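Reviewing the structure listed below.
Every protein chain of the complex appears in place save one, which is left out.
Then we have chain A:
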Amino acid sequence: MASKKTNQDKVTSEDASSRRDFIKKSGLFTALALTPPSLVMASEKKWDEKIAEYLETVPLSIEVNGTKHNLNIEPRTTLLDLLREQLQLTGTKKGCDHGQCGACTVHVNGTRILSCLSLATMQQNAQVTTIEGLSKGKKLHPMQEAFIKHDGFQCGYCTPGQIMSGIACIKEGHANSREEISEYMSGNICRCGAYHNIVDAITEVKEGGKEI
């Protein structure tokens, strides 16, 4: 699993801000002589993008599917992009990227959220579960098995989000009727229109009473 060492630099953002102003006023050599604050000028002048990238990042400790990661990320990195682009966990899908489709649904500390609208830097020390974290070895999660059994998908693009949402829907206690399931699954859009089968799958898992 790709994992970088945490940036040991303890400079706070406020320190970095004042240093940034200082750097802007100073020359290149002064800037390089400083210990790593945010070296915005390097990026502005396209000196060495790798140095700039390193200096413009913030440390993040996060646990994904039971694996701890210590990373340096840009503050603008969303949790979705972190999972897909940096941790190579591409099971979580980017649908609309604007919080309208639910394809990017993951669990953070046991709660389903939209990873596309969540800044990764705000998930410090969080425990994240994605679709990749559901199966136990080769044994699929009961919700994954139920989706296969009930044909809960066609193209499959919304499926990881539907499954993560479906599990949460039961855990939250909102799967007591077909109507309630539909309401509490409304944040997950399926363009193939597999909704009835998705509700069937969730209903079966709920009634099956297996640990999820």
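Just so it is clear, contacts are C-beta pairs under 8 Å (C-beta built on N, C-alpha and C of every residue); 3 or more make two chains touch, one makes a residue touch a chain; residues count from 1.
The working rule: contacts and distances are computed from a predicted model.
> Missing chain, UniProt name, options "Xanthine dehydrogenase family protein subunit M", "ABC transporter permease", "Cardiolipin synthase N-terminal domain-containing protein" or "Prolyl oligopeptidase family serine peptidase": which is it?
"Xanthine dehydrogenase family protein subunit M"
> From the listed residues A:102, A:133 or A:152, report the one that touches the chain absent from this view.
Considering all chains, including the one not shown, the answer is A:102.
> Of the residues listed, A:74, A:132, A:145 or A:204, which one is in contact with the missing chain?
Spelled out, the listed residue whose C-beta touches the missing chain is A:74.
> Just the residue numbers, please: which parts of chain A touch the chain that's not shown?
The list for chain A reads 12-14, 16-17, 38, 56, 58, 74-76, 78, 97-99, 102, 105, 111-114, 117-119, 121-122, 165, 168-169, 172, 174, 182-184, 186-188.
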